[in-house]
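For this view, one protein chain was removed and the others were kept in their places.
Chain IDs A and B follow the sequence of writing; residue 1 opens each chain.
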Amino acid sequence: MSPSLSQGIPLASQVINLCAAIMLLIGFAMLAQRRVLTLINLFMLQGFVLFVSTLIVALTTKQNHLLWSAGLTLLLKVIALPYILHRLIRRLSVKWDIETLLNIPTTMLIGIALVIISFNVAQPISQISGTITRATIGIALACVLLAFLMMITRSKAVPQVIAFLAMENGLFFAATSATYGMPMVVELGIALDVLVGMVILGVFFFQIREQFDSLDIRHMERIKEE
Amino acid sequence: MIELALVLAIPLAAAVLLALFGHYRVAADINSAGSLLTLVAAGMLTIRVISEGPLVVLDEQFFVDPLNVFLIALTALVGFTTSLFSRPYMRIEHDHGRLSASRLRLYHSMFQMFMCTMLVALSTNNLGILWVAMEAATLTTVLLVALYRTPSSLEAAWKYFILCGVGIAQALFGTILIYFAAERVLGPLGGALLWTHLDVVKGGLEPTVLSLAFVFLIVGYGTKTGLVPLHNWLPDAHAEGPTPVSAVLSGLLLNVALYAIVRCKVLVDGALGTHFAGNLMMGFGLLTVVVPAFYLSRQKDVKRLFGYSSIEHMGLITFAFGMGGPVASFAGLLHMTVHSLTKSAIFFAVGHAAQMAGTQIIDNIKGLIKQSPTIGWGLMLGALAILGMPPFGVFTSEFMILTTAIKHYPWATPILLTALGVAFAAMFGKVQGMVFGEPTGRPLSHNPALLPVFLHLGLVLMLGLWIPPYLAEWYRQAARLIG
Partner (left out) sequence: MNFYAFFAQLVALAVALVMAPILNGWVNQCRAWLQNRSAPPLLQTYYTLSKLFHKDVLLAHNASSLFRSAPYIIFSCMALASAIVPSLSTNLIYSPAADAIALVGLFALARVFIALAGMDVGTSFGSLGSRREMLIGFLAEPALLMVFFTASLISRSTSLSTIVETLAHREFVIYPSLAFAGVAFSMVSLAENARVPIDNPTTHLELTMVHEAMILEYSGRHLALIEWAACLKLFAYSCIGLALFFPFGIPEAADPVSLAIAGAILMLKLAVGGFLLALVETISAKMRIFRAPEFLGTAFLLAVLAMLVHLLLEAGQ
């Protein structure tokens, strides 16, 4: 990090820290959520927080390519993906309730443990970092792990996919806020991959439901080790 | 420059073309022609790199050195032979009514797209693009694995997508961490994700960050390599997808993922100055050799069987790279080559064998040699080769790996030998049962293309007896790069 960038405005860094905290909070809210619709809305909110933090980083550090990635986040994560998901669940007439494999309080406790672990892991990194938002990398890692946990504990396809997207959000947050953005090509590529993946999954949902009469992953136990 | 552009552009153009015309009968020929052109371009690129040294082109975004040009050539070769094999194979599947014309179009287009993403992953200089290409490769293969749209193929594809998606997300985090460390040295505009730049400054990168990054990277790309305990998707995907896809998954994709790990290991070694990355790879490698060996004997599905065998060999290669040093890296590269060639040859043979028998269950496949000597012997020789029988190349590389292990890590040798022995016993018996005996199947409606099988096995045999001097020199250069 060049010295000119590390002397950002403290207020901006505070707002980014706030965004980080909200990201984490939304991560937990998603973990605790029982309804698909709310889950999508939370995902949208997380995308929006990501957009705000990226925008602030872009404005404070005057890195123009981050403006593009902020715009991309807004388009993709706040508008396009939630729209696709909403349409999907309406077309699939998914049941509104999510079934979890573990009860929610236990999941939450594991979540807290994960946060502590990721904070510890990120501690040495935060200490050497020169960016104004050095602490956010721990939170980004925590968001990724929480999304991972959500993926493991959900038995339906749609929540799993939302968890997958939330994981992407955490990574994106690490890329933009903690390190001030990866090169533009990479971000474009990532965004494209996410979008394509989403479309493929959308097609998949219909196939899975056609074949299994349900989007419950637990039905998928036909392939077994002998 | 132009060669590299061709290597990347031809599969892309072929993918677009096949997306439009993939349902015609001529599509398979377009597919083969595209792959052939890619192979020719890759050959030209190889000659260029051998004669002129490493190539950095296109705004430094692409970079070809002895390490990856060898994999590019291998990828193009196996891609071409697989396209030859898939011509009759897919026609037969079409005749059996398992695939409609539109599915064939999807298959052909995605096959070329898959080749394109892998070639991009191999030739890019940007660790971010490498990640993007790996993810794109995952997406294309997800579509390929789910091609039959049966419940089990959907299940396999779903598992594959979720596991590899999660894995590759970890890899992205690792990449971000590398960027994070590099940016402090190179600055935001210094190309902090470009491997060539990173390689120059690797000694100055923050060791703590890099070691953490490597953990994420090995878990991430390791999922795609099929390292235990992240290997669950691999047998399913191999068994449920069409056989040409199994062949390229085993023969190519696993290599590319391992290549990504090796590239990162070079950086991490430079930054840490310790054997941390190597130890991690050796640990994962050893586990990956041992665990599948014991699964082999329980397999009932022939493609799952060879899927597990791929996992085992990936473990061996990872172990070799983990040991490091000129001999072990040389052996690792050689093993990568011979494993790709042998395993794809086996899948070609297995594909037709399963078509004849109408099933993939090992117990129901019998008498291949009587019914079709070429397929039968192809499978038999392939199995012997993959089990490390001399004079095949697999023996040479395994021998080198084992001798290096005896010299530097004697405790690992008995473990490796036991695992290889168990694998031999499990697999040989099963293959014997399929090859000999009275045939049960029906003849194929199209003549199988078995040239690829014997071409691959011939190459493997050659590599076992005699490695051409320029190839050996090339391996040596690449091994030096890996360190």
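Everything that follows uses one rule, which is that a contact is a pair of C-beta atoms (placed from the backbone, for glycine too) under 8 Å apart; a residue touches a chain by one contact, two chains touch by 3 or more.
Note that the structure is predicted; figures quoted are calculated from it, not measured.
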Chain not shown, its touching partners among those shown: A
Given A:L59, A:L75, A:L92 or A:M108, the one touching the chain that is not displayed: A:M108
Among A:A21, A:I79 or A:L101, the residue in touch with the chain that has been omitted: A:A21
Per the touch definition above, residue among A:L85, A:I98 or A:I139 touching the missing chain: A:I139
Residues of subunit A (touch criterion as defined above) contacting the omitted chain: 11, 14-15, 17-18, 20-22, 24-25, 28, 32, 104-105, 108, 111-112, 115-116, 119, 122, 126, 135-136, 138-139
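The criterion applied here is as follows: only the chains that are shown with their structure count from here on.
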Subunit A residues within the subunit B interface of the complex: 1-2, 5, 63, 121, 124-125, 128-130, 137, 141, 144, 148, 151, 157, 160, 164, 167-168, 171, 174-175, 178-183, 185-186, 189-190, 192-193, 196-197, 200-201, 204, 207-208, 211-212, 217, 220, 222-223, 225-226
Contact set on subunit B toward subunit A in their complex: 61, 126, 128-129, 131-133, 135-136, 139, 142-143, 146, 149-152, 154-159, 161-162, 165-166, 169-170, 172-173, 176-177, 179-180, 183-184, 187-188, 191, 193, 206, 208-209, 212, 236, 239-240, 295, 298-300
